[in-house]
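What you see is the complex with one protein chain gone and the rest in place.
In order of appearance the chains are A, B and C, and numbering begins at 1 in each one.
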C-alpha cells in the first residue's frame, strides 16, 4: 500500500490526482492539505468525489506528511521549493507538479519566475518526469519534476525528429492551443465563461514560462542548441491541448519514413499513440485519459514537416503523468490506475 | 466470462457501452454490429477506443449473436422488437436500450411510436430495468428494457414522494433539461454546434415520447393515476440531464422529514446520492459516472416541494444503467465497471 | 442631442449600453465613470469599442455628471441609492439598472439586500421601467428603475394571464434559466468556463432577490396576492434567459383563446414578439436584440398552461430596456438604437 499525501489539492490538478488515485486498491490517500479550506470535506469542494474521498482538507503539517511514502505537490510554483527538502530528509519521495524543479539552469528559473530559487541544491537531484525520455532515472528518483502541459505535448511531438537529426533545430515552430482549465481553478476575469467562451486568441506571445522548459528538453533531444518559436492560444473548452508543430527537413524525407520513425520511437510507450499515416488527432480522443496522440505529416509542396500532438492537459499534461511517475518510482505496473478510456462524446 | 454482443454500436450509447465494458476482466466483447460500418474497425469511428477495442463492426448475424450470453441493443426503437425473439429462443439474454419494451400498454406504445408493435408477446416478459424499483425482477429477467434518460431522472426524483403519499399525484411538473448528446449521433441541423450552442429552448412541448414512460412508472409508485406536465429543454452542452420537479404536498411537510425520507429510500442504492439538505446538484458532478444526484427542497412560502435530480444521460440515463442491469442479471457485483469517478472539471 | 453619463461602466451592462448608444447620432456619451479603471481608455477594457468610444474612464464626479441630461447607473445595488438624489436635485434624469429602486416596499428591500435603504424618499418617485406596463409613467419619470432580467422575462410571460384572470394566482411556477453573463463581469470561481461550461444546475432555490420583484409585478397584474415558486438555473452559455412558466387555469381555456389573448395584449408592443401557436422560442432568436419572444401552450392532458419566454438578459433584460426607457423619457422613437437584428448563428 502506497501512502500518499497531496499538498494544495484545491486546484484542478489536485482533484484530478484524487480522481485517479482514489479508486486504487494499492494506494491509500492519507492526507490532503489546504490552508484555505482546512476542515472542509474534500467532497464538499469537489462533489464528484462524494463516496470516494471522505477526508477533510487539513493544514499542511510536516509531521503528518512525513508519514507518507510519496507527497504530490499540486501547488503553484514556489511552494515545493520551500517544503520539499525537509520531507526528503525524512525519506519521503516527492512528485512535484509545479514548475519549481523543471529547469536545470537556476538562473533561467530565476529569470522567468522573478524570484530567488530557495532550494538550488535540489535542482540537480530532481529528475524531469517525462517517462518517454527519463524512465530509468525516474525509477530511482526521490524528487520528480512533472513536466508542464505544453512541454509534454510539444516535446513528445518534436523528440523523434530531433533525436534522428532530420530537421533544422534552429527553425522550430510550436503553435499550441489549450483549454481553459490550464489557467487553473482561480477566480480571474479572463477565464470566465462569459469572457473565454465563443472566442479564440493567442496569449503570452512576448514570452511564456513554458518556453525555456520546452527548449531545455528539445536541446537534449537534439544534442545542440535549438531555436523555438512558441505561441500559446486559449481555446473555449475545458480540457485539452493541441500542439501543431512545424519543422524544416535537413535532407530528403518521405511521409513513410517519418511514419516509421514515430512508430518505432514510441512502440513500447503505453501512453503515446501514433496514429496511422494521415491521422488527425483531436483533443476529444484523449479527454480524461493519459494518452498523447500523435500524427506526423510531410507537406511536400512547402517541404515542411507538420506534427500534430494532443493530450489532456490535466492528465498526461499534469496529474496522470504524475501518477505514471509514481507508478514507475514504486515499481507498480506503469499503467496502474490510468486505464480509463477517454470520455467520448 | 460474460460474452457480450452489441447491436448498433455506432451511436453514443454504443460507444459508451464499449467504454464501460472494454476494460473489464470478466466481460468479453464478442461482436459489435453495424450494417453501415461493416468492416471498419470500431476504433476508427471512435478513436478513444484505440488499443481497447480492436474488433471491426460486422453486419448483424443471429448465428454469431446467439453465441453471446447477453446482447445489448443500442439501436433506435423498432429494431429490438424485430430481433429479440429469435435470440431469446436460443437462450440469449437481452438488454434493450431502446424504447421497444418500456411501455406495458401496447396501444400506448403504438400511439406514440406510430407503428404496430411486432413482438407484443414479449412486452409482458420484459422487465423495466430501473434497479431502484425492480432489482429482484431484473435478476431473473431474460429481457430488460433499460429506462430512458429523462424517465430515469424524473422517476428517481418523484418516487419517494409518491410512494410515501406525500404529494398530490395529479399536479406533478417536471421541467427537464438535457445535453445535446441526448439527440444521438445523427446528422441533424438542429444539433449542430452552430445551432445548439449559445442557445436554450424548450422542445417537445406538445408531447414527448418519454411522457408515457414516466407516467407509467409514477403511477406504479403512487398506486393511482397521475397528472404529469413534462417539458424537456435542450442545453448547450454534451452530457447531462437536470430535472427540476415541482409537487404540491397533501398535508404538512417539513424539510427535515423530506430529507430523511429521501435518505432512507435510497440508503442502500449504490448509484443514488442524496445530497445533504439544501444541496444543489449539478450535472458536472456526475459527468461520465453512473450516479444520480438528488436534492429535495421545501419552499414554505409557496408550499411547494422542489426536487432536483441530475444524471449523465449516457451513463445512468442509458449505457451505465444497462451495465448495471447486466451486472444484476449475471450475479456480478452491481457496481462492477461502474466505479469511475465523474470527470471534473 | 441627449447628453449621457454612465456610472460604473466596467461591467457587462455598461459595455452593452455603450454598444447600443455609441452609434447614435442623437446621443452624446459625455462621461463614463469607474474608480478602479480611472484613466484607462474604455476601448482598452472593451476592444469591441475601438473606434466607437474614445473616452477614458473617469472617477465619478457630480459636477461632471450633472451636466448630463440622463445618467445611467450600471452599478451593483446600493450605489444609485447613494448618488441619485444629488443629481436629481440638479435636474438630471436617472435610469438605474440596479435593484435599488425596484421594490416599492422598503422593508422588503432591506430584508433582501440586508442593509438600510439610504434614499427611501425616492422609492415612491421611482417608476418601474417595464414599458409594456408603465409606458405613460416612464414618459415623465425623473427616476426609472430598470427591471431585472428574470423579472422581465417572467412578468411579460405571466401578465396577460393574470390581467385576464384566467389562472390561479396562488399556483404560479417559474422555472428560469440564465446564461452566465447574468452573474456579471466579476472574478468568481463558479463563473469560470472550466466550472460553468458543460454543466447545468439550479441555484438560489432557498431564495433569490428577483423573487420579490417578480411577485410585486405579478400582484399588480393580478390585482391580488400571488403565490410564486421561482427556481433559477445556470446555463452554459453567455447570453440569454428562458423562463418556462406553469399555471393552472381557473375555468375552461383553449389554445386558440390563449393565443388570441397574447397577440392582443402585445399587438402594439415593438419589443414583444408572440410566436404563432405551437411556437418554441429559443434564446438564440434574440441574441443581441431587445426582443422578448413569447409562446403560450395549453396542455389539455394535465390542464396546464405553459408559457415560454426568452430574452437576451443583457438587452431586454438590462441595457436595451434601459435605452428603451430613455427613448420614452426623451420623446425619441421608442425603437431608436434598438433595431439591430439578433446575431444568428
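Observations on the structure shown:
As a working rule, contacts are C-beta pairs under 8 Å (C-beta built on N, C-alpha and C of every residue); 3 or more make two chains touch, one makes a residue touch a chain.
Note that the structure is a prediction, hence the values are computed from the model and not measured.
Of A:45, A:231, A:260 or A:332, it is A:231 that touches the chain left out of the display. Annotation: of B:148, B:217 or B:236, B:236 touches the absent chain (contact as defined above). Check C:117, C:233, C:287 or C:316 against the missing chain and you find that the one touching it is C:287. Interface residues of chain A with the unshown chain, by the touch rule above, are 171, 173, 175, 177, 179, 194-195, 197-203, 205-206, 227-229, 231, 233, 235-240, 242, 244, 246, 248, 278, 280-284, 287, 297, 299, 301-304, 306, 308, 310, 345. With the whole complex as reference, residues 12, 15, 18-19, 22-23, 46-52, 181, 185, 198, 238-239, 273, 275, 282, 284-289, 293, 339-345 of chain C touch the missing chain.
Contacts to the hidden chain, counted on chain B, fall at residues 12, 179-181, 183, 185-189, 191-198, 236-238.
Convention: only the chains that are shown with their structure count from here on.
At the far end from chain C, in terms of centres built from Cα atoms, lies A. Listed for chain A are residues 12, 181, 185, 198, 238, each touching two or more other chains.
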